[in-house]
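A single protein chain has been omitted from the complex, and every remaining protein chain is retained in its original position.
Letters are used for the chains, namely A and B, taken in the order the chains are written, and counting of residues starts over at 1 for each.
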Amino acid sequence: MNMLKVPLQIFRYKPDQAPHYDTFTVEIPASAHVIDAIDAVWSIHDETLAFRRACHHSSCGSCAIRINGVEKLPCITRVTDVWDGRNPVRLDPLRNFPIVSDLVVDVAGFFQRMSAADMAMICEAEAFLPFTVDTFAVADLDPKLVELPDNFSRFSRFEKCIECGICVSACPTMAADEKFLGPAGLAAIHQARKKTNDPVKVEHLLGLADGEHGVWRCHSAFECTEACPQAVDPAGKIMALRRELIARRFGKILGKRYA
Amino acid sequence: MPNLDYRKPSRAGAWLDVRRRKLGMWAYALNRITGIGLVVYLYLHLVVLSLLLGGPAAWDSFVAVARSPYVLALDVILLAGILIHGLNGLRITLTSFGIGLGAQKAVFVLVMIVSAVALWVAALKIFRT
Partner (left out) sequence: MIENPFTEEPKPTSAWLWQVLTGVGLVILLGLHFIANHFVAKGGLRDFKDVVAYLRNPIILILEVLFLLCVTTHALLGVRAILLDFGLSEPTERRLDQILKATGILTVGYGLAVTWIVISK
């Protein structure tokens, strides 16, 4: 197996010390991903290194950080794609979030924005058991639709967004405006709006987006869409919300009633 | 609750930091810089217009200064600001209405090329007149 000795320059912050960078060199396979290198730093050099990780395949959104200054998911980023073979790979926490420690940021505000769209969190694909085609062949089972409780209709969360926060980190408006709903929050509103025809709900969701710190605070930098690892296209969703809001505004002037 | 000392970075100058950013961010930063420049110019221009109140004596001597190559050079810079801000503004308007949204980076490149060409033509005309 081809092994590499990779230097990593990692942002460190603990409440009792000033922020600084520590450099660690770890020996990892050439095919390893950046998250494997971080794991190695933790287990071999410094178990006080704080970072989030879980699924290792870009479905949980936990591990999002900045690699050489650019927002990425380290679990799907190969070390060889970000290391020039010489200089340390720099790891920083996401921008525009309060930093808890090292690479861990406080995501409370992020989830407050997401839950403003009040979406239930059942992924459409997860409504069926067992989960994979291969399991059927092995276990000789038919897929069975999960019985949802009576008061649950078939909601799904947005199939693409994994709530990793990368779009928020990349957004220049999120950098200075704490009241901004942000790309993820606005994309969530758009998704929730698409899922309902109830005029009262639609009016409420669009109303959330119509404030000075909703869709109108976006300045079309498009960094969110560029950085998103799951092709959610938050910028496109913000523009779609803008179009609908403006159409309704003109509609109301012309006497149309919506709710 | 533990007393956690969160570092809350609030970066007022973040809009200007285009390092490792894509074209859309460059467009945003340029639009903001040209916008600020144009607001400053607007009020300068309005103040200068008060010279009209001094009649031909005041205004015509100002016009003579305005013909100097240094002022003309500043006018070319002003025109660059106007072209970039205006054309990029149109791009932002169109993409907000879903037109050219998928090609926003290419449209920005087009905006810059058109601005450069128009600026070159205008600069020639300005200095030749």
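The working rule: a contact is a pair of C-beta atoms (placed from the backbone, for glycine too) under 8 Å apart; a residue touches a chain by one contact, two chains touch by 3 or more.
Everything numeric here is computed off the predicted structure, so don't read it as measured data.
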{"item": "Among A:A30, A:C55, A:A108 or A:V200, the residue in touch with the chain that has been omitted", "value": "A:A108"}
{"item": "Residue of A:F24, A:F51, A:F97 or A:F180 touching the missing chain in the full complex", "value": "A:F180"}
{"item": "Absent-chain interface as seen on subunit B, which is shown", "value": "10, 12, 15, 32, 35-36, 38-39, 42-43, 46, 49-50, 52-53, 55-56, 59-60, 63, 66-67, 82, 86, 89-90, 93, 96, 125-126, 129"}
{"item": "Absent-chain interface as seen on subunit A, which is shown", "value": "108, 112-113, 115-116, 118, 173, 176-181, 185, 204, 207-208, 210-214, 216-217, 219, 242, 245-246, 249"}
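What we mean here is this: only the chains that are shown with their structure count from here on.
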{"item": "Centre-of-Cα separation between subunit B and subunit A, whole angstrom", "value": "34"}
{"item": "List of subunit B residues in touch with subunit A within their complex", "value": "4-12, 14-15, 17, 19-22, 24-25, 27-28, 31-32, 92, 95-98, 101, 104-105"}
{"item": "For the subunit A and subunit B complex, residues of the former touching the latter", "value": "13, 15, 19, 68-70, 95-96, 98-100, 106, 172-173, 175-176, 178, 219-223, 226, 235-236, 239-240, 242-243"}
